[in-house]
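Here the complex is missing a single protein chain, while all its other protein chains stay put.
Letters A and B mark the chains as written, and numbering starts fresh at 1 in each.
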């Protein structure tokens, strides 16, 4: 029913893949900045595996994009102007303390799990195939983040205060994850995805509310309206700095093999 | 058994090539030598993560990004394995992980000279992966037969993972050597910068009293110079085959002595770097470790507090 030769189908699929790929690469990149700097050595090793998984997933999406006629994956990752990036703002923000990174990751992983589950029967088979694999890998991420979150929340004292601050700082970015920048209806129509953004957010809220309760954390309430939508290419200065760093070597000789 | 008899039977076991275990009786000198060696090894792995960590955000392809992340992660993992060995050895002396890590930024434990140096370019990161790791592998392989069982077992695992690091480093270097003029030039510049550090890495030519004791107890089985010679054996031909120039005009193989002759590194300069933490990057990287450990103590405490509250709730 859904034809890859249908111009609009292709367009929507490509846009959606950029959103997913860019989310993952930036989150993985931010995670990797923690290398050697986590609160304990064992945790450092565990967190790095998660970072690698994220970059690995991004690579998968960029490969799908390349198969659909977009640039080669490395050029997409290292040679693209900030305005072309389709990630949500949440993942591009600079790292802060450990509670911020854990909470951001938790928020994103929960969203990602819902988004992936809504794509398990996606009409684009290569995507469906990869999504099923990724869901399996993401299980550990969510488990790990939930464990951190619960323990930090229940600890009391400085940790809980900082966790509270992290939640407040992240809250304005939550809504941005659920933006599909106008392609949501077509995604549904083409059966690329099975849920509307609102349905996804309802699921997310239910999961997170239960977790907040277990962690003894209070729910901050309504999500503020989006000021800038990363999915529409509206980004912060943090992304531009990140991209300059990430592309530094690649862009010193873009035609070279590295 | 008297201490003398215990010592005699301990040395008997060492001479018979038996492995000593954490719970066995051991002379305090043996314990302290092990702690010194393995603590430095562990800390070198952890501090060794930093030079390459600086290039993780800038790795020039997705595959390189993944690989260098995995490699730096392995270094941390090796640090973890080795720290566990030191922790068990140090437990009778009342020392724990917290202290063994804070020793780094209190200047109470040394780490290898190479990790005090700058990683200025991607080619530097490549040379670290190829030659610094190459040197480290030769060193670690020579310790596989160490008399201390827990160290030997951990080294076995480490060496297995190093085989990936070797391929990773070589792959970066090969790409640069086959690349553009600028890439080849940056590789040569990196080699020029690292060569002296690499020679120093194996330590002084003379056998120090501590080294002598380590050999007495078969903690180590080879001298610094033997290992340096092995490094030169393995790597000089490969470096030359890539068309690179080793920045030592006097370097040659002495057929009659079956030994490499080389321009000695500046022993004094590098000793200062290691013992006084006076390398170009010593301070910055020690500060990173301090921030990770000391500034995040509240995280570790929070995770424990939680534990207490749960168990008291039960």
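As a working rule, a contact is a pair of C-beta atoms (placed from the backbone, for glycine too) under 8 Å apart; a residue touches a chain by one contact, two chains touch by 3 or more.
Here is the rule we use: contacts and distances are computed from a predicted model.
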Among "Cation:proton antiporter", "Phenylacetic acid degradation protein", "Peptidase M48 domain-containing protein" or "Carbohydrate ABC transporter permease", the UniProt name of the subunit that does not appear here: "Phenylacetic acid degradation protein"
Visible chains that the absent chain touches, using the contact criterion stated earlier: A, B
Identified contact with the non-displayed chain, of B:84, B:120 or B:290: B:84
Among B:3, B:21 or B:226, the residue in touch with the chain that has been omitted: B:21
Full-complex contact with the absent chain, from A:28, A:43 or A:73: A:43
Interface with the undisplayed chain - residues on chain A: 40-43, 45-46, 48-49, 140, 143-144, 147, 151
Contact set of chain B toward the excluded chain (per top definition): 18, 21, 23-24, 70, 73-74, 77, 80-81, 84, 87, 96-98, 154, 157, 161, 300-301, 303-304, 306-308, 310-311
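What we mean here is this: only the chains that are shown with their structure count from here on.
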Mean-CA-position distance for chain B and chain A (Å): 36
Touching residues (chain side chain A, partner chain B) in the complex: 29, 32-33, 35-42, 44-45, 48-49, 51-52, 55-56, 58-59, 62, 73-74, 77-78, 98, 150-152, 154-160, 162, 242, 245-246, 248-250, 252-253, 256-258
Residues of chain B touching chain A in the complex: 46, 49-50, 53, 55-66, 69-70, 72-73, 76-77, 79-80, 83, 101, 122, 172, 175-176, 178-180, 182-183, 288-289, 291-292, 296, 298-303, 305-306, 309-310
